[in-house]
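Omission of a single protein chain aside, the complex is shown with its protein chains in their original locations.
Chain naming follows the written order as A and B, and within any one chain the residues start at number 1.
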Amino acid sequence: MYEIRLHSRGGQGGVTAAKLMALASFRDGKYATAAPFYGAERRGAPIVSFIRIDDKPIKIYSQIHNPDLVVVLDPSILDLVNVFEGLKPDGKVLINAPGVPKQAEKYDVQHVDLTGIALKLNLVVAGSPILNTPVIGALAKMGLFSRESAAAAIQETFSDERNLDAALMAYEELV
Amino acid sequence: MSGTSASEYICKCTSACAGCSSSLILRHVLKAAGPDTVLVVPACCTSVLQGVWPNTSFNIPVYNVAFAAAAAVASGMAAAFETLGKNTNVIAYAGDGGTVDIGIQALSGALERETNFLYICYDNEAYGNTGMQRSGSTPLGARTTTTPGGKTHVKKDLDRIIAAHHLPYMATACSAYPQDLVKKVKKALSIKGPKFMHILAPCPPGWRYDASQTIEVGKMAVKTGIWAMYEREYDTLTLSGPTKAAMIKPAPLEDYLKMQGRFSGMSEEKVRMVQGEVERNLRLLKAEAEGTC
Partner (left out) sequence: MLTLSTGNNAVAAAVRQANPAVVAAYPITPQTEIVEQIANYVTNGSLKSKYIPVESEHSAMAACIGASITGVRTFTATSSHGLLYMHEMVNWAAGARLPIVMANVNRALGPGWNVWAEHTDALQARDTGWLQVYVSTVQEAYDATLMAFRIAEDRRVYLPVMVNLDGFTLSHISQQLDESPVSDFIPPMILDHAISTDAPMGYGCMTSSADYFRIRYDIERSMRDSVQVIRETEDAFASKFGRKYSWTEDYRCDDAQVLILSMGTLGKEAEVAVDILRSEGIKAGSMRVRWIRPFPEPDLRDRELVVIDRNYSFGFGGILASSIRAKTGKECYNVIAGLGGQEVTFNDIAGFVRERRIGEESWFGVDA
């Protein structure tokens, strides 16, 4: 089983990103679950989602304490929450940022400027750049699921073509 | 601001959304009421914005209670304070859902029994706590998560229902006019018996406008006349200044509807129906204020 913890802020599309990750894995022929963890917290506060991918049906509903991969949609969360807590020794990190933030340097980290991609494509809703589709492209590049399944998941969910474009850009740009 | 107390009874750490007028209203209400006040709060956004125990963002006592129960709980509390010889203000602070829908039975009972309390309904015209479903107070044409095509029923006329209880004091107000609001709260609390206030509380995420526009939206509601402000002492109606002005020269209703995403795509027929309702309401209020009805 591969376990992913996704950190975002309320309203950034973290919950949708988690669903897209499950859907893409699922289109790869895997089993997957996506569980948002809601706290009774202020809006815009950091939230986490848990994604599990496996070859067998998934029976676990509790939180992920030792993720294989940590995904951070909003680097400002690094100052508020220890997003690396419990990360497996060989675990990986994906951060939405133009460079590697200092706090992440000692981990096996990859980064991509998802915000920049969304802004470039004018993929903006109510003033906020859309991050949930580009991040799927970056994760496909990391090998979490195939590029085709990532595209399928996005096209099944959104009709706006720019979502797929954003994912493909992130696929190319991931470093 | 002149005429308001410098004391604060809500801290800046609430978990309300940016631009939330309901929490702004409550801030003014509590400043007007002072520290000898107990708040009774049914399930609504106000239950959430206090924070999670053991923290609270309020520094007066707040009694949180079940959704339908605020007015009845306040009845019991008011009666008990009386037997204890205390003059503590009992203020029920409830949303529109907790007032016009599930809570109206308890409210009507408490008013009829002449409970010595102030009941405030802050009206964000939907169920904010659960993510913006329609309420009986949602206006015709507004999109909510349970009226994705726009509401097909008109807003319940809460104030005339309340007026039928012949209260010593009732008033309507709006978050965008805080001085007026504070004056009305003070007046209400100076009177013994059942008092009621209905306060329009524009809500950025629910009404779909930018948080920075929250005062403008409230002002426009009053200027167009879709929200009328007045006081009623038994059978005597007094119109508040901004509403008098709106009666003379109302702003176009479209200007108000256009500001908010919830009205996007509303049919012209529905706009005309709302316009008709606004005109009818203002006509009735004017006639009543002038004693010609």
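Quick note on the criterion: contacts are C-beta pairs under 8 Å (C-beta built on N, C-alpha and C of every residue); 3 or more make two chains touch, one makes a residue touch a chain.
Just so it is clear, the structure is predicted and the values come from calculations on it, not from any experiment.
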Full-complex contact with the absent chain, from B:Thr14, B:Asn89, B:Asn116 or B:Thr147: B:Thr147
Touching the absent chain when the full complex is considered, from B:Asp101, B:Glu216 or B:Glu233: B:Asp101
Contact residue for the chain not shown (choose from A:Leu6, A:Ala22, A:Val70 or A:Met169): A:Ala22
Residue among B:Pro35, B:Gly131 or B:Gly241 touching the omitted chain: B:Gly131
Residues belonging to subunit B that touch the chain removed from view: 43, 47, 53, 64-68, 100-102, 104, 127, 129-131, 133-134, 136, 145-149
Subunit A residues that touch the omitted chain in the full complex: 18-19, 22-23, 26, 31-36, 38, 40, 58-63
